[in-house]
Structure formats: structure tokens, C-alpha cells
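Note that one protein chain of the assembly has been removed; the remaining protein chains are unaltered in position.
For chain A:
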Amino acid sequence: MSHIVATDGLTKRYGKRAVVQNLDLRVPTGCVYGFLGPNGSGKSTTMKMLLSLVQPSSGEVRVMGRPMNRATRRRLLADIGSLIESPPGYAHLTGRENMRLVQRTLGLPEGQVEHAVRTVRMHQQLDKRVRDYSLGMKQRLGIAMALARRPRLLILDEPTNGLDPAGIEEIRELLRRLADAGVTVMVSSHLLGEIDRTATMLGILSGGRLIFQGTRAELLAASTPDVLIDGSEPERANALLQAETGSRLDGASVRVPGLDDKATARAVALLVGAGIGVHGVRRDEQSLEDVFMDLTGGGGL
């Protein structure tokens, strides 16, 4: 099966407000899927529906080829590790005691729990109480708790939230190792930079809608970088283009968004026809971050 997670028309309404609308997610088996969106865009709600923690208002979730719902969730969850919203862990217990709890609850062999702890490199810090852990250690313990059952799918909701750059890099490296070991990882973030180099697939959510799904390269290709036009009379050039294109002055240049090649040629012809001396036309280099910001309208809060 090629998609470990697939949703069709997945929707969640609270009252009249749809917080997740018509999602058709496709998470290829074996990838790291970056699930991006600004605060409040519906990432956690979606992930909760994938785990059947929240029931969809309409639409369907299929995980590992089978429908995920109240009747099937128990069997499916045996193969899914997750960490939603904030890391789990009983603060009054040590890391070791927390791992023991997971082992007892799920009836796992000891070696499996041990392996999970080593994978997140927490074996040196197991004897501290969780309340004395740093946020990064809590996140890693939480991931170990999720990994203990040897899941085929790992769903991590903002595991890098609040971490320093070193902590973020550690999580990224961990996700790559997990993917190499054959675990499909779906990871959410409100910052593209935190996961874009780790994720091989991206899904971008904005206002509860999936506005992009594909690879990084496809994301870059899908966007049209701004055109910068340099000429003899920037103010007049801008005035001529503004109504139709939404252009604006940018230093001594006119910045025109959303022009494809043909439209660019037309704009230049218009300016030249109006007697403006055009001496430079170039595409602005656009980072993935810019594309993300464009798509999501500047990013929530």
C-alpha cells in the first residue's frame, strides 16, 4: 500500500465553525511528512482525527489501508505512536518509572522499551524525575514512550515547539534516523524552517484547508516569484501597473507579484509603450519560507 494515511473530505466543525475542512491527505508510506500551518490552522485537530481521539464531522480516515474509527481504533493504534500537543510523562515519576508504566500498560518486552530509550538517547537521564527534565528531554522521553510499541507510523505534533536550535537539530536528526529505520513519520510545525529539510513530503494547512501537498520541489515550482522591474520612472511605472497587478514600489524598483512569463512580457511592453526606459527585469529569488508565508497569508498570530 502506498499511502499509510489517507483522508477523504475530512472535516471537523465546532458549532457552525469548520476548523478543518475537506482534507484529502495522502501520506506516502516510509516518508517524513511535514504538516505545516500557522497557529490555529487545525493541525492538532487533524492529527487527533487521524488517531480517532476526535470524531470527524464528516469525511473518512484510512490508516494502513483500513478505516480508522471507534470500532477499529484499538487495533490500529497498536501500530501508531503519537505525541499530541504537549509531551506526556508523569512529572512526579522518573523517566525510568514512566517507561516502566508504558511497558506494563501495553505488555511489552523489556528490550523493546530499552531500545526506544536508546533511540532517543535518553538512557543516561532516566533516573531523574520528569519534573526536573528540560523541555527537550521531555519531548524525547515522550517520543520514546510513543516508540516503545514499535509503531509503523509515528504522529508527532510540534515536537520542536519551544526547543533551542540544538534541540531542534536533535529532533530532526532523530526523525531522519527513524525514517531510515522504516517508520513513517508525520510531524507538524508552524515553522517551515524547523522541518523543511527533514520532510520529504509537505502538507500545508491554512484556516483549516489543505492549500498545498507535495514535495519541496513542487512547492517551489508551484509558486511564482515576484518580478522586479527597474526603469527610468519607477513611480509612473508603478502607477501604470498597480491596478491590474497589485504592484508596489520596492526601493528604486517596481515589485510585481504573480506574473507568469507571458504577463511579464506584456507588462514590459506596456511600460515601453508608455515611454518608460526599462533597463532591468529580474525574478526575485524566493525562499521556501517566502512561499510558505505567501500561501498561508503571513502566518497566523
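Quick note on the criterion: contacts are C-beta pairs under 8 Å (C-beta built on N, C-alpha and C of every residue); 3 or more make two chains touch, one makes a residue touch a chain; residues count from 1.
Here, contacts and distances are computed from a predicted model.
A.B. asks: For the complex's missing chain, which UniProt name, "Tryptophan synthase beta chain", "hydrogenase (acceptor)", "ABC-2 type transport system permease protein" or "Catalase-related peroxidase"?
C.D. replies: Hidden chain identified via UniProt as "ABC-2 type transport system permease protein".
A.B. asks: Have a look at A:34, A:89, A:167 or A:225 and name the one touching the chain we're not showing.
C.D. replies: From the options A:34, A:89, A:167 or A:225, the contact with the absent chain belongs to A:89.
A.B. asks: Which one, A:38, A:95, A:142 or A:167, makes contact with the chain that was left out?
C.D. replies: Checking the options A:38, A:95, A:142 or A:167, the one contacting the hidden chain is A:142.
A.B. asks: Hey, which of A:107, A:182 or A:251 is the one touching the hidden chain?
C.D. replies: Of the candidates A:107, A:182 or A:251, A:107 is in touch with the missing chain.
A.B. asks: Sort through A:32, A:77, A:147 or A:254 and give me the one touching the missing partner chain.
C.D. replies: Counting the whole complex, the residue in contact with the absent chain is A:77.
A.B. asks: What is the set of chain A residues that contact the non-displayed chain in the whole complex?
C.D. replies: 44-45, 48, 51, 53-55, 70, 74-75, 77-78, 80, 82-93, 97, 100-101, 104-107, 138, 142, 145-146, 149
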